[in-house]
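Structure first, commentary second.
A protein chain is absent from this complex, but the other protein chains hold their places.
The letters A and B name the chains in turn, as written, and every chain counts its residues from 1.
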Amino acid sequence: MRIRANTAIGGALMALLLGAALTGAFWTPFDPLRINLRARLQAPSPVHWLGTDEFGRDVLSRIMVGAGASVVIALVTVLLAIGAGMVIGCAAGYIRGWADRVIMAVNDALLAFPGILLALAVMIVVGANKLGLILALGLAYIPSVVRVVRATVLSIREKEYVEASRVIGNSEVYSMIRHVMPNAIAPVAVLATSMFGWVLLAESALSFLGLGVPPPAPTWGNMLAASRPFMETAAWLSIAPGLCIALTLLGINLLGDSLRDRLDPRMAHG
Amino acid sequence: MRRRRPSPTWALGLAALALLAMLGKAGAETLLRTRLNADIRSTDPGTNRDANTDGVIAHVVEGLVAFRDDTSVGPMLAESWAVSNEGKTYTFRLRQDVKFHNGATMTADDVVWSLKRWLDPATQWRCLSEFGATGIARIEKVEAPDPQTVTITLDQPTALFLSTLARPDCGQTAVIHRDSVGVDGKWIAPIGTGPFKLAEWKRGQYVDIVRFDGYVSRSEPRTGYTGAKDVKVDRVRFNVIPDSSAAKAGLLSGSLDVIMSLSIPDLEELKSRPEVQLSITPALGLTGILFQTKDPLLKDVRIRRAIALSIDTVQIVDAVMMGTARPNNSALPLGSPFYSEAQSHGYVQNIAEAKKLLLEAGYRGQPIKMITNKRYSFVFDSSVLVQAMAQTVGINIELEVMDWAAQLDRYNRGDYQSMAFVYSARLDPSLSFEMLTGPKAAQPRKIWDNPEAQEMLRQSMMIDDTAKRQALFDEMHKRFIADVPMIVLFNGAELTALRKGIKGYAGWLYPQPRFWGVTVQ
Partner (left out) sequence: MLGYLARRLAMTIPTLLLVAIAVFALVRLIPGDPVQVMLGDAADPAQAAQLRAQLGLDQPIPVQFMHWIAKLAAGDFGHSITNNLAVLPLILDRFQVSAVIVLVAVAAAACIAVPAGLVAAWKQNSLLDLSVVGGATLLLSIPSFWLGLLLLLLFGLKLKWLPVIGYVPFAEDFWQASSFIVLPIATLTMVEIGVLTRMARAASIEVLRLEYVTHARAKGVPEWRVLARHVLPNAFAPTWTLIGLVLGHLLGGIAVIETVFTLPGLGRLLVDSIFARDYPVVQGCLLFTAVIYVVVNLIVDLCYPLFDPRVTVA
């Protein structure tokens, strides 16, 4: 069997991320919250590997602590959205009829709001904190999952082997779990990995629009947003979190692809 | 809701454009391009307005009096004035041959008409309440005994009459021509006496003002919103650009000439640019930390005082404002004529004393929520630093970021433990204290509920004697420091960047631009 490049690279990147997050939970080179006004905006050096920010805080330490915060937020949000979305989407796609219409009407109503702006409004209502962020973004992303899952279910349930399953007398629910769900996993895996990225990005976009995880706790998103005024004078401030987000997404997406390859029932014959 | 058809303004704009096209000199006109961070709200002075609106409109209209550079009040459309009847009657002598933008000559009749329009509740003038039952004084009579004289009679003497008339947020109580409104009484466009005329308002994009060739300038040098107003450009365009990075980029690429209200990081970056010059002016705003003195925890003055003693104001101001502002613990802004030696005594960092006070108060690390916002970077940065410094004496502050409107709502309801806040400029020391002190039961937004201070404030508004007012303000300052309803940190600075070719620009205590006397090379 060939070694899959996506599994290897993706795995390595995610291992790096988890390593950084776990280490950051117990140890960082400096206190990520300690302000040192005499060491503001220092370029990367042997002491501060990634430099210091506008309050003289060590960027590397903040990246390490921020890794944990960002991962937890993204993971919980994605799980929330996928979990709720799968259930609703499968139900709508399989049951059809009036239930489907009602579900899709509500879904379309939610989907019809621009996600990031819905999240912005929800955050103003529930407050700018981690829970608010997760709720806001989760709510914003559930409808997309529902729609993609439903579309997949609709197209799969027409396929011969599902028809066959039904014809030989298997129950609807059994057919759905046995044949439809596994097929829905591939597009949902792709969507979930992309969504993990969207959440990381949305978190920075919300910080950019003025709301996000409250300071001084670092997340990559609020670090990136805070670095914006210093893009020209202190580029390291935006490069570090920006790169971390990019690499994490690369990792999770590659892993998602390899996961999908494994889950695909017909992959084994390929 | 009132409806207003925008077409007359557009028609005006089109007419101006057509005129320009006819002259065939559109390419030769000198244009000054500046930036607004948000669109203006209307062209109707002192009604539907905000700071941006005031800033643009101040180029187009003028009032009887106006603020000078040092926030004292000087004559503008008035030549002079006299006070009689125990401080209750003001007689204004008007300047001769002042022209409106439509060519008409201003007379006392126009002044009376304008004032009566402001005082009509239907106009929705922002400052109407100042001249009502709860305000500084009621206006009983406005008369024009002859074409060059206007008398205004009040029901009681007040130290604040002229400065209220001059307030930019009151539209400087502008004198406008009656054709500014339609026959139905609805606003059309300002026909004022200012050195610029409103040319075109392209909503969400830009506002253009053009030179008024019939302008008759005062003779004394430019000062504040009065003095000589010699316009040296043909057109000023206020571009609506919400994003500050984009505005900065616009300045550097040459598509903007002037940008105001720079953030500190922007300033640091622009310092090194050869094509840019900077104008740094002290401002009158007030940034600080408010405490809710009714809060179960913070009602203990010892805890409030401990927070004040835990922080190093000098260090905060240096870090946040990068040397563009000086620390100030007083409610009066630096630069105010009433800022005396007494006002300079504030808080000095004292960790041991702070810890002792906390011990006495029985504070054991209970979290104190502090609301802050990202709309103003200096407010946000200040709150982060205060939190870190308070931490060193064991005070546990938790920051809560809100959008500005949500924070304002909490502020107005008094619903907070503490918040980092910024007050806008007040142009009179009585008003500086008035924004802080008052009975919380009736006015929840007031932060300093001290009956003695309120009495002193009331006196300061009535008395016109400078020395007596000074004594009152000094005493109020002492009590303000002792009560710690708020820690004032600093008055901001207005940071403006201009391209090198712009000459003659000067900032002043009020953070608004003046584009008369400015040349483009």
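Note that a residue touches a chain if its C-beta (ideal position, glycine included) is under 8 Å from a C-beta of that chain, and two chains touch if they have at least 3 such contacts.
Because the structure is predicted, anything quoted here is derived from the model rather than measured.
Undergrad: In the complete complex, the chain left out here touches which of the visible ones?
TA: Looking at the entire complex, the absent chain's contacts are A, B.
Undergrad: Which of A:59, A:92, A:148 or A:234 sits in contact with the chain that's absent?
TA: A:148
Undergrad: Looking at A:18, A:80 or A:205, which makes contact with the chain not pictured?
TA: A:205
Undergrad: So one chain is hidden, and I want to know which residue out of A:106, A:181 or A:217 touches that hidden chain in the complete assembly.
TA: A:106
Undergrad: Taking the entire complex into account, which one of A:14, A:59, A:186 or A:240 touches the absent chain?
TA: In the complete complex, the chain left out is touched by residue A:186.
Undergrad: List the subunit A residues touching the unshown chain?
TA: So the residues of subunit A touching the unseen chain are 2, 4-6, 101, 104-106, 108-118, 120-122, 124-125, 144, 147-148, 151-152, 154-155, 158, 186-187, 190, 194, 197, 200-201, 204-205, 208-210, 224, 228, 231-232, 238, 242, 245-246, 248-250, 253-254, 257, 260, 266, 270.
Undergrad: If you put the missing chain back, which residues of subunit B would it touch?
TA: 1-4, 6, 38-42, 48, 50, 124, 126, 129, 134, 169, 203-205, 239-243, 245-247, 249-250, 252-253, 255-256, 403-412, 421-424, 435, 443, 445
Here, only the chains that are shown with their structure count from here on.
Undergrad: Between subunit A and subunit B, tell me the centre distance in angstrom, where each centre is the average of that chain's C-alpha atoms.
TA: Here subunit A and subunit B have centroids separated by 44 Å.
Undergrad: What residues of subunit B sit close enough to touch subunit A in their complex?
TA: The contact residues of subunit B facing subunit A are 244-245, 263, 265-266, 268-269, 315, 318-319, 373-375, 377, 380-381, 384-385, 387-388, 398-403, 406.
Undergrad: Quick one: which bits of subunit A touch subunit B in the complex? Just the residue numbers, please.
TA: Within the complex, subunit A touches subunit B at residues 33-35, 37, 40, 54-55, 124, 127-129, 210-212, 214-216, 228-233.
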